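To start, the structure under review is shown below, and the notes come after it.
Every protein chain except one is present and positioned as in the full complex.
Showing chain A:
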Amino acid sequence: MSKANLLDRRRVVSTLLANRKDVVAIGGLGASTNDMCAAGDHARNFYLWGGMGGAAMIGLGLALAQPKLPVLVITGDGEMLMGLGSLATIGLQKPANLSIAVLDNEAYGETGGQTSHTSAAADLVGVARACGIKDSQSISTMAEVEAFAKAVHDVSAGPRFANVKIDSANLERILPIRDGTYIVNRIRGDLGFQPI
């Protein structure tokens, strides 16, 4: 299935998180959240198992609450398409510490590989840019992924958006924890917040 010139999603995500330092990372529903877990569990990983279309907005809420922390949303093309309006909301707020990386395999991999809108028509980079996210790029090489991973730590120059073309291989599922309350409270605890 996979085309030779497309990137491997696990390599992309492990590169994005390799030198993460204080990054808070949000994984969108679907394979993206599994990729994040495959790169190594972390107290600042916000795994989503639902709420499709909400990953970027969770990132915005976190980024506005913690303006000095780099916040990175890693999600899929289908999940991003469901929350396209959130790009307009983010483009308006312009949180300088928020980065969004879309893993675009042009398909709904979790549900049988049905093609998504990005396979033939929708241009997510164009949408992000037109919504006011000036730093929006299409990524097709690992060198670009590495540069983006570095840029994520600059909390004064975002928001930034990258659409990463990945191959459509269905990889072994690496399942993250799915107790949402635990996930959120672990992040809060790591940021220094007490339970209520």
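Worth pointing out:
Here is the rule we go by: a contact is a pair of C-beta atoms (placed from the backbone, for glycine too) under 8 Å apart; a residue touches a chain by one contact, two chains touch by 3 or more; residues count from 1.
Assume contacts and distances are computed from a predicted model.
From the set "ABC transporter permease", "Sulfopyruvate decarboxylase alpha subunit", "Membrane protein" or "Nitrite reductase small subunit NirD", the protein name that UniProt assigns to the chain left out of the figure is "Sulfopyruvate decarboxylase alpha subunit". From the options A:Ser32, A:Ser86, A:Ser116 or A:Asn163, the residue with contact to the chain not on display is A:Ser86. Residues of chain A that touch the chain left out of the display are 24, 26, 46, 50-55, 57-66, 69, 83, 85-86, 88-89, 92-93, 180-181, 183-184, 187-188, 191, 193, 196.
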